[in-house]
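Heads up, one of the protein chains got dropped from this complex, but the rest are sitting where they should.
Per-chain residue numbering starts at 1, and chain names A, B and C are given in the order in which the chains are listed.
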Amino acid sequence: MTEKLTNAQIAWRAAQDIADGAYVNLGIGFPEMVAKFQPPGRQAVFHTENGVLNFGESPPEGEEDWDLINAGKKAITLKPGAAFFHHADSFAMVRGGHLDVAILGAYEVAENGDLANWSTGPKGVPAVGGAMDLVHGAKRVAVITDHVTKDGRPKLVKRCGLPLTGVGCVTRVYTSLAVVDIESQRFVLREKLPKLSLDVLQAVTGAELLVDGTIGDLIVPEV
Amino acid sequence: MTEKLTNAQIAWRAAQDIADGAYVNLGIGFPEMVAKFQPPGRQAVFHTENGVLNFGESPPEGEEDWDLINAGKKAITLKPGAAFFHHADSFAMVRGGHLDVAILGAYEVAENGDLANWSTGPKGVPAVGGAMDLVHGAKRVAVITDHVTKDGRPKLVKRCGLPLTGVGCVTRVYTSLAVVDIESQRFVLREKLPKLSLDVLQAVTGAELLVDGTIGDLIVPEV
Amino acid sequence: MDKTVSDLATAVAGIEDGMTLMIGGFGGSGAPIELVHALIDRFRATGSPEGLIVINNNAGNGRIGIAAMIDAGMVAKMVCSFPRSADPRAFTEKYRVGQIGLELVPQGTLAERIRAGGAGIPAFYTPTSFGTDLAEGKPVAEFDGRMYVQERWLKSDAALIKAELADTMGNLTYRKAARNFSPLMAAAARLTVVQASKIVRPGGIDPEQIVTPGIFVNRIVEVADAQQEETLMRAGVAYG
Partner (left out) sequence: MDKTVSDLATAVAGIEDGMTLMIGGFGGSGAPIELVHALIDRFRATGSPEGLIVINNNAGNGRIGIAAMIDAGMVAKMVCSFPRSADPRAFTEKYRVGQIGLELVPQGTLAERIRAGGAGIPAFYTPTSFGTDLAEGKPVAEFDGRMYVQERWLKSDAALIKAELADTMGNLTYRKAARNFSPLMAAAARLTVVQASKIVRPGGIDPEQIVTPGIFVNRIVEVADAQQEETLMRAGVAYG
């Protein structure tokens, strides 16, 4: 099992499930990459916690306006129809169920939908940002992640061992090897890399992968 | 006891206690009259529940803009420095303690500071508006009222008999006969009409009037 | 993304019997008269929607707007702070004979409950109404030595609101005090329907000046010469 999707390819796959006109929040870091891969003809409206709807790409270096940033503190630009608002209104959008999709990174996702993505334990300086709000607000909470940790341990697990971000909140996981739904507190395999056997995939997954109907081929272009 | 202040005179007296620059909400009806009597050199900022700060007098008849009204649905005008905001922000101002003074009418005020001014009982259609919010929000809640009802019964009472608007909320009452503070759940007489004896005043008051220091003369010009 | 619809009937489609409906406006200021009348038109033609629970600060005035809905028999219950007006006949007549329900809510609590509905806050505490008849049956709690009443969020199946400018993505501005409850209702309804005096392209409203971001809006219809409820009422107009 050396073959796997790159982060850009995982982001590409997640982007295919975002409908035209969807309101979307992308977590800081890796998930931000999803915005690049919107299918032609579709235009999502991106939300950032710090009070902007419908922002666009980063400006060229040297043309940044540092009053115009995203939640990751990166400089952004506006698309026509953008709006500014304060933080309470911004999280009203989040908590009030107005976002269609939130896509987040993960340290661990459990088969019961629990997510751990904010703390690796008591060492270091804890920081949570908006993740705990996002997981309880968006209509659909998806995770993008490598299928295993850098040292090869499963990130899809029976129960999270790390501090939780949210309880029972994740409904779909896009990994470097597969697309997995969480239904009735179980992992349901939807797609896997075509050459990857179910047994090998199961071996690097920390909880049972159910099969419900056909398993699609996870085919992603070079991006 | 035939001599008493007119409503305009009661409003005039209440207006003398409003500081320059104070943020003030005047209840609909009679209390609105207070705005007319701001002392020269002082300018209060008037708040109306439906989302305007710093409004001014009514426009001439025929020049009304019915999108620009006060809580009593009367047409108003704006002063320089006016601001519009939505109802939740408007009551954040009220409930959050940002108003310096609210002046309301009353059916009854009790010596413990309880106010009844929204319902005369189970008959008819009940309507409360913003009164219940105002009595728990403004830094100072004052009442302006005739000293007695139309049929001569006291409006300043031991305990309210009518449904309450708020508990322990009133701190000063301006009546047609006197100015009365509420301190430690007792009426304390501050001013009375010069020709009115304390005994006569007490006889038309439903709870004991304490005297704490000198009683000022309630002298109001013809207005 | 284009949220505009071509006519009022399409704008109010999907509002059905028994739904809870928020209607913007404070008295005539911000009342979406044309949307309300479109709903009445459908009721007259089809007998539906009826049995509505209507949330508005007031309970109609004269024989137009919400009052005309009540007259037509479409409204089962009003949730409001002040069911009185210059001409409150429609509500008063039905209320006196028990043909319409009333949930009376202090105005600031009404605003905050709607705001909570839009913001995903299921309950909050307020000092308002503590110790009064309107707090009866509600949980109370003490914080920092003061007593408060627990209030629940208000949400609705649909909201009808009136805006000044809208862009096609649903970003809105309001006119003067016509703003009032509308930005709150837009966020608290599953289906938010807007009549705007003018619809512009995305970018046609300065992003700093947008009061209601488009995420809270589902449908927009342009009503260029919107009627003013107060003016109609004073002219003695009855709808239908």
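The working rule: a contact is a pair of C-beta atoms (placed from the backbone, for glycine too) under 8 Å apart; a residue touches a chain by one contact, two chains touch by 3 or more.
Note that the coordinates shown come from a computational prediction; the quantities given were computed from them, not determined experimentally.
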{"item": "Chains in view touching the one left out", "value": "A, B, C"}
{"item": "Candidate in contact with the missing chain, chosen from B:Pro31, B:Gly137, B:Gly168 or B:Gly206", "value": "B:Gly137"}
{"item": "Residue among A:Phe46, A:Phe91 or A:Tyr107 touching the omitted chain", "value": "A:Phe91"}
{"item": "Footprint left on chain A by the chain that the document does not show", "value": "48-52, 65-69, 73, 84-88, 90-91, 94-95, 114, 119, 125-133, 136-137, 163-167"}
{"item": "Absent chain, residues of chain C that touch it", "value": "112, 116, 119-127, 141, 143-144, 146, 148, 152, 173-174, 176, 207-209"}
{"item": "Missing-chain contacts mapped onto chain B", "value": "20-21, 23, 43, 45, 47, 53-54, 78-85, 88-89, 91-99, 136-137"}
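Just so we're on the same page, only the chains that are shown with their structure count from here on.
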{"item": "Highest-count interface - the chain pair sharing the most C-beta contacts", "value": "B-C"}
{"item": "Most central chain, judged by mean C-alpha position against the global CA mean", "value": "C"}
{"item": "Averaged-CA centre spacing for the pair chain C and chain B, given as whole angstrom", "value": "30"}
{"item": "Whole-Å gap between the CA centroids of chain A and chain C", "value": "36"}
{"item": "Centre-to-centre distance between chain B and chain A (centres being mean Cα positions), rounded to whole Å", "value": "56"}
{"item": "Shared-contact residues (touching 2 or more other chains) in chain C", "value": "115"}
{"item": "Overlap residues in chain B, where contacts from two or more other chains coincide", "value": "none"}
